[in-house]
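Sharing a structure here in structure tokens format.
Missing here is one protein chain; the remaining ones are kept as they sit in the complex.
What follows is subunit A.
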Amino acid sequence: MASIDIRNVRKNFGIVSVLHGVDLAIKNGEFVVLVGPSGCGKSTLLRMIAGLEEVTEGEIRIDGMRVNERAPKDRDIAMVFQSYALYPHMNVAENMSYGLRIRKAAHEKITAAVSNAARKLELQPLLARRPKALSGGQRQRVAMGRAIVRQPKAFLFDEPLSNLDARLREQMRAEIKKLHRDLGATSIYVTHDQIEAMTLADRIVAMHEGVVQQVGSPLELYDRPANLFVAGFIGSPAMNFLSARYEVGAGTAGARLPDGTLIGLSSGYQLEEGAAVTLGIRPEHVEMSPASESSLRATVDLIEPTGFGIILHLGLHGLPFNVFTLDRAALTAGPTVTVAFPPQHLHLFDETGKRALESSLQKGKG
């Protein structure tokens, strides 16, 4: 097992720059998830760690050793591909043992390692089969078996569950988590699925357009997103955003919506009076309330029962706005509802989209 250090890593494909200086220190045994929309550079970063892409600038260290110039085979890492990439002309056992065989490991050691991994992944009855005779979930397991057989320094996962159906994905997600708990191996996992990121990660690295947006524990990203991108990306259904102007009075602070409603804030912010801000609130934090001076009237466009809860698609001043509630009374909501925003659940972002810094209210203006 090993630590992985990424220092100011950049990647250009010709004149196109896809990574603009990434810094990341991954501790020994940590499970780090790189998450972001497609094209954000997360897969490229993973492939650079694997040695499948050259590093344009910067440095990657595995266990303190610079690996920029090392071939993939000399980095002692394992990778699970989205497409599984099983060798079709080899059976499951041969697929799993390929890495050990070309490293000329002793025969007994190979057999032991393969049967050990097969037992962990419940693959024993399938060892003699070719990949084409396996189901998607089984192929996925073989791909993971191939990775763990070698006991590498680190595991890299490139969207390993994207080709599976929803139920199997959930099941494999749990298996990956269990595997990590048992092996304690340093793992880097790339996904565009924020649920996978939230459930698997020790730490999430949210990426967008080749730049790391935020690094932190899943709940940190959920509770205190560093900017509008992370706020909008983490969480499902996604956070609601409203444009507003920051207002501060003696001992109070608020955000004034374009229609004149003042939304109270729980603390002051380091913002100019009247600064343009974006107010964010998660659908599950919106309260359906009787009308009051700080509540808002919204039209009901669509009601989506999910079984577990209900998603209300609302129109707030003509803009889409979602509410998630466990209250089944919402199923019979009329053409309009009133909603209120509890101050402790509000997120405030400044003009540049960054999370506004809080300040104490006593200072008054400023």
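Note that in this section a contact is a pair of C-beta atoms (placed from the backbone, for glycine too) under 8 Å apart; a residue touches a chain by one contact, two chains touch by 3 or more; residues count from 1.
Definition applied: contacts and distances are computed from a predicted model.
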Undepicted complex member, UniProt protein name, chosen from "Cytochrome bc1 complex Rieske iron-sulfur subunit", "ABC transporter permease", "Multicopper oxidase domain-containing protein" or "Beta-ketoacyl-[acyl-carrier-protein] synthase III": "ABC transporter permease"
Candidates A:Arg7, A:Arg61, A:Arg130 or A:Arg297 - the one touching the absent chain: A:Arg130
Residue, one of A:Ser83, A:Ser217 or A:Thr252, that touches the chain absent here: A:Ser83
Candidate in contact with the missing chain, chosen from A:Lys11, A:Arg146, A:His192 or A:His208: A:Arg146
Contact footprint on subunit A, counting only the chain that is left out: 50-52, 71-73, 75, 77-79, 81, 83-89, 98-99, 102-103, 130-134, 136, 139, 146, 150, 163
